[in-house]
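FYI, not all chains are in this one, though none of them got moved.
As written, the chains take the letters A, B and C, and residue 1 is the first residue of each chain.
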Amino acid sequence: MSVSWFKYAAPMNFYPLAGKLIPVFWILAIGLTGFGLYWGFFQTPDVLSDQKQYYRIIFVHVAVSWMAMWLYGMMVFWGLVGLVFNTRLSFMMAQATSITGALMAFVALVSGAVWGKVSWGTWWDWDPRLTMMLILMFLYIGYIALHSAIDNSRRADQASAVLSLVGLAVVPIIYYSVNCPNPNECNSLHQESSFKGVESNILLGMLVTALGFWMYSFATILMRVRTIILERDINTKWVSKL
Amino acid sequence: MSLTVSNLQCTRGDRQLFSGLNLQLNPKQLLFLEGQNGSGKTTLIRTLCSLFIADKGEILWQGQPIKEHLEAYHRALFYLGHLNAIKGDLTTLENLRFNHTMSEQQSSDDELLDALERIGLFGYEDFPTRQLSQGQKRRVALARLLVNKSPLWILDEPFVALDIAAVELLQHIISQHIETGGMAILTTHQAVPLTKGKIQHLNLDDYAAESGMESYV
Amino acid sequence: MFNTFWMILKRDLKLALRRRSEVFTVLFFFIIVVSLFPLGVGFNEAMLQQIAPGVAWIAALLSSMLALERLFANDYVDGTLEQMLLTPQPLSMLVLAKMTAHWLLTGLPLILVAPVVGILYHLAPQTVITLMFMLLLGTPILSMIGAIGAALTLGLRGGGVLISLLILPLYIPVLIYGSSAITESTLQSGNIEPHIMLLSAFLLLSLIFSPWATASALKISLE
């Protein structure tokens, strides 16, 4: 088993495998997202507390926000694997993840802003959750900027992996400080669970959509990894044979 | 005490520079690295100093891979590349003293002053080095050789910018180092006769990769 | 070990003091930025008092950051850094020494000049003392986190602005607690102990991890 894992750590072997996986993830992504959105739009109540139809943005918004956070973790994970095992492929995964992640953060901000505009009448509010998402996007941008500023790909990979690790170490502190700028007023770290009181079929819609976005992320990340592999190995024999 | 390199292969960008390179350097030996511009001399030298990582191959110092015994290897190594590693705001003497002490070698200020005088910087001890000419800056960097006790010297084009007298002096210094049991690796495009000790030549053009783009002259 | 630390620290301070102007530049940058604000936002006293902690901290972040670019860059371009890498000295000592020098040259002066902010923004003496104390706790963190960014961007074109992208978001906790502590201290019932605890914890954390992270970053950048 472990043998085959290491086999696929080589870009040369991973490339065709990814090629085969991508359609699978696309199908799953379209299916799940489609079902989730269908569920969300047609199987849920028209009014949620004082919100009107607008609240249906939640199905995209929440899924995208979750993805933005999870993908950051995934990016750090791949970077760490790359630093420890010195595998090029993990770094490529990290790089591909960063772009999808930044995109997710951006869409989260935009969908949130649109939502805010229609429900609160303001595009933006300095609410801890929103602020945190903005900072998360800055962290992604820093990662991407550093990676693209270095031409030596090995250095670019390692340097941005270190940056993401440092980021991961500081993120909890940022999170705490943003949520609780004045520690005197914070009784505990835990906020009210946002799931509380959400109707279960709304939750179902959200979860299925989120799963669909996971699949979408996998598909785009794999596609991006394939182009990265091609760019980097352009001069090798196996690529010229393609 | 010996430096052994086996089956080394280096790539810059996406060009393979050389592969299958072997060499063995023993005390009292001097190695001349040769090759046309862009053949990879600087890259090889930096690889030997652990400043650049090779794709393949091993570098052994006293039979042990340098990667795993970096500290010991660095203690035995003196490297000087294209850059002089001197601070324009410090004086000649301060520069020498700092660089020398950092490599964990002790010399009194008198010895250092003496070295500066021998290398032709008498009267410049208290000059900030930014006020020196190209060749004088190079001399400040090279003055370390006069007080250095490391067995292995790796020098990348050490003769550049030096005038004729200084080139001769440096030749003499290197010869003496070899004679007293040291080893040295040099690159240079200038023809410099070095007569003492056993001299090896390694021409990187011979190790150039067959495939891929090549440099023409 | 400690020898290395002292040698590098001494050298860096000597280099800075050879160009005495440099020490003052960071200081004046801080003062200028702080005094630009009233010109931009107007002179309403209550408002100035309200924004003073934030402005002081942001000016501190920026001044500290501006000097970061040169933390390793000078040693890099003239070859000193690669020489240091080839000495038997542990890299983290080097890094620690450089961080210390950076703090002494850019953090400490800010603390000393903080009363100027107090005057410009009509702050009470008590508030100024809190500000100075918080700067004392916070500026070393800035130097330490900043060093990681400086090491990562070594030798890159546009290094200066790039560092800020990497580092400014990481400075946020310092900014938040640093300024909210000062606002808190103006309140009757104000209690800034938790702020101090949090910043101290952060300081400790960076003291432990940043030399190590910076050293790895340096190694990566120098290869």
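Points to keep in mind about this one:
Convention: a contact is a pair of C-beta atoms (placed from the backbone, for glycine too) under 8 Å apart; a residue touches a chain by one contact, two chains touch by 3 or more.
Predicted, not measured: the structure shown is a model, and the values here were computed from it.
Written in terms of the labels on the displayed chains, the full complex in this file has the makeup A x1, B x2, C x2.
Simple rule for what comes next: only the chains that are shown with their structure count from here on.
Centroids of chain B and chain C (each the mean of its C-alpha atoms) stand 38 Å apart.
Chain centres here are Cα averages; for chain A and chain B they lie 49 Å apart.
Rounded to a whole number, the gap between the C-alpha centres of chain A and chain C is 32 angstrom.
Residue numbers of chain B whose C-beta contacts span two or more other chains: none are found. Within chain A, contacts with two or more other chains are made by no residue at all. Listing the residues of chain C that touch chain B in their complex gives 4, 7, 11, 14-15, 18-19, 74, 77-80, 82-89, 222-223. Per the touch definition, chain C reaches chain A in the complex via residues 145, 148, 152-153, 156-158, 162, 165-166, 168-170, 172-173, 176-177, 180, 184, 191, 194-195, 198, 202, 205, 209, 213, 216-217, 220-221, 223. Within the complex formed with chain C, the chain B residues making contact are 49-53, 71-72, 74-75, 77, 79, 81-90, 94, 98-99, 101-104, 128.
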